[in-house]
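This is the structure I have questions about; it appears just below.
Excluded from the complex is one protein chain; the other protein chains are retained at their positions.
Note that the chains are named A, B and C in the order they appear, and that numbering of residues resets to 1 at the start of each chain.
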Amino acid sequence: MTVDIAGIRLKNPVMTASGTFGYGLEFSPYTALDKLGAIIVKGLSLRPRPGNPGPRIVETPCGMLNAIGLQNAGVGTFIKEKLPLLRKIKTPVIANIFGENIADYAEAASMLDSVDGVAGLEVNISCPNVKHGGIVFGTDPNEAHRVVSAVRAATGLPVITKLSPNVTDIRVMVRAVEEAGTDAVSLINTIPGMVIDVEKRRPAIANRIGGLSGPAIRPIAVRMVWEAASVANTPLIGIGGITTARDALEFIMAGAAAVQVGTANFLDPDAAVKVAEGIRDYATKHKTSAAELTGAARR
Amino acid sequence: MTVDIAGIRLKNPVMTASGTFGYGLEFSPYTALDKLGAIIVKGLSLRPRPGNPGPRIVETPCGMLNAIGLQNAGVGTFIKEKLPLLRKIKTPVIANIFGENIADYAEAASMLDSVDGVAGLEVNISCPNVKHGGIVFGTDPNEAHRVVSAVRAATGLPVITKLSPNVTDIRVMVRAVEEAGTDAVSLINTIPGMVIDVEKRRPAIANRIGGLSGPAIRPIAVRMVWEAASVANTPLIGIGGITTARDALEFIMAGAAAVQVGTANFLDPDAAVKVAEGIRDYATKHKTSAAELTGAARR
Amino acid sequence: MQNSEVKIIHNKEVAPGYFLLGLSWTPKRVRPGQFVMLRVSDGLDPLLRRPFGIYRVMPGQRGVELLYQVVGKGTRILAAKRPGESLGVLGPLGNGFPKPGKGKKIIMAAGGMGIVPLYPLINELKDGLLLFGARGKAGTKVIKDFKKLKCRIRIATEDGSAGQAGLVTDLLREEVTPDAVVYACGPPGMLKAVSVIAEQADAPCWVSLERSMACGIGVCLGCAVKTRTHEEEAENRLYKMVCSDGPVFSSGDMDWDAI
Partner (left out) sequence: MQNSEVKIIHNKEVAPGYFLLGLSWTPKRVRPGQFVMLRVSDGLDPLLRRPFGIYRVMPGQRGVELLYQVVGKGTRILAAKRPGESLGVLGPLGNGFPKPGKGKKIIMAAGGMGIVPLYPLINELKDGLLLFGARGKAGTKVIKDFKKLKCRIRIATEDGSAGQAGLVTDLLREEVTPDAVVYACGPPGMLKAVSVIAEQADAPCWVSLERSMACGIGVCLGCAVKTRTHEEEAENRLYKMVCSDGPVFSSGDMDWDAI
């Protein structure tokens, strides 16, 4: 069941998605952290961010919207306070980073490069570039190329680029970030969405627009992985609405080498481990492996 | 509760979405067709189309995928066989048209222009232009502009352009079709998605990729209507996952002048009429009207 | 054709995983082979209605019964329902089985739950031979009701634990004659084989098909099956809808390679 992604060796192809698993440690009362393929910690920025006012979340049919506003204590605090504890877990820890401009991304990357206990970086490009009129890095291939190149130059760590689904053609984005030197591509981030509270006659969350996640988006995410796989030269990591091993296998058969479990961690803090076990059971029953199953529906 | 859309007077702001209500007549045993704002018939092309092989549909979390392949008997047969029966219903009938190239769109439009009983056209631009390397009209502002201009030139009927959600920025598309002379804009069409049958290890529907509809997509659709409303100068018609009046009100408050009920017609063939009644009840209770509620969450 | 909320009279497990559902619903006329679309949950997951054949009109017009097998999410929810709860029922839908010509030898071939639409047919015709196929003995429990009807029954099980060892099509091969009319329902592979056997024997054959359905009333065009077309026919008649053109089709009209 081991898989190699971007040079990181995982016990199994199941990771936890950024922003849905805290720093991992919060889940130790409920699940066996050692049984995960990797832990991706919540998004980190160079400087601390307070996040958005509430309400920040609202439930939707088979999904949820969130606009947390990327609240986090900053890379420095992470390194000082969380990393020492995370080093005790026998599971690779991947740091998810984001920034408001390219220099911030690069500096966050280089800070994480110099410390022990970080197996790789996942670069969240679904953020607006405040220096370039707020255009979202992940919706423009040139912006995406620039930010990934900068991170690539700033670190020797494996770099995974996490794509935004909010584009007309995901293949263009895959090509752009691969050219910029990413070692792997993860997709998808949440899809912009809105719920309106019809009694209050205003958007249900304070930020108005939030990111849609959960089972509702799974068919969109699987399709994007399928499309990405038609051009990708690096391993793909499938994300979006995975709650069971069956769901994860959809992504794997569409072409993903690994998967991430997100919103499902809220429904069951043991979900990711159960997904990993279910994939193992399926592979055993069918005398195959996750690696062999990758892209099985494309053949 | 009456609303005017593109010069069509509707009893109420609730229409039935193309492809989910047949030619309307199929629903007469189950619902009061006269109580609908408008009936939008299934997509019509110049020539008959057999559609895709099966399986054509699959259920998804709070939604469904379809790849019907736009099966229809063609504009000519519609005019000859269905329209005479539709003329007896006291509800405006809007013909939804599509084509494989611009000339086909224009010819379908002009055929419908010359007959009695069609209140307006809805132009489905979520189709590939086979003459232009298969690029989907609705994902490229130039292609969209060309097809809407051609339809506009071919008919004196009110023209509603139905947008594809599969774009990075829906506002660009709204501007393009308004410049081309559309009288109203409806959104959204289905979102491309995929389900994989993990036992068979292949996509669950024969066409591989299908269109996602139903409550799952509602937050995405509401967000797009909200964004469209920030630039639109013509009335917007909100579509996507509406099953109840509450759902419809989300679209209206986000900026839609009217709505369409799609997949919900399958769950309850009386759904669209119930949505219309529910909107009326809300408006009565709050001493307001659909027109006044349009954009209420923006203020 | 109605769209109604109806009360559950009973919902009992008649064999492991098989339930008989009594609904307080009395449609004007039901033809053998017709079906209903059930809304198993008020929630949005599962979203779509589920199709089920009408198994029996209960005596004294008290309602109808469905017979279903628990196979997934929707049927699991259905199995947990109790008498007194209500369900959305849309139907009766589709065509039914056509009557056999006078003096015909009536053969019914059922595979597993394919038994459901054939039950009311036997009940109506009060005649005929039922060939029933199942994996093993457990699967034959659902036909105990049939023993009350006036009809001869032959059973085949794949593992030989009941009736003859083998497939229902083996029985059909033994029984079919040119003066027979064959009615069949079951898995696609079985129906395909049945259709070949009937065609070879020159016997007319009616099959009841299953497809995933969204609307049940011919509007979503989701439940398409490919038909055999002749060159001169219009391309747009290539597909028929199982819900509204079927579920019963003449086996000769089907493109069995696509089923």
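Everything below uses one rule, namely that a residue touches a chain if its C-beta (ideal position, glycine included) is under 8 Å from a C-beta of that chain, and two chains touch if they have at least 3 such contacts.
As the structure is a prediction and not an experimental result, all values here were calculated from the model.
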Touching the absent chain when the full complex is considered, from C:Lys73, C:Lys137 or C:Arg173: C:Lys73
Touch criterion as defined above, residue of A:Gly7, A:Pro53, A:Pro84 or A:Gly134 at the omitted chain: A:Pro53
For chain C, the residues touching the chain missing from this view: 41, 43-46, 73, 77
In chain A, positions touching the absent partner: 19-22, 26-27, 29-30, 42, 48-64, 66, 68, 71-74, 214-215, 243, 263, 265-270
Residues of chain B in contact with the chain not shown: 61-62
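One rule holds for everything that comes next: only the chains that are shown with their structure count from here on.
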Chain contact topology (line, ring, star, complete or other): complete
Whole-Å separation of chain centres (CA-atom averages), chain B against chain C: 35
Geometric centre distance via CA averages, chain B-chain A, whole Å: 34
Centre-of-Cα separation between chain C and chain A, whole angstrom: 46
Where chain C touches two or more other chains, by residue: 44-45
Touching two or more other chains - residue numbers and ranges from chain B: 60-63, 214-215
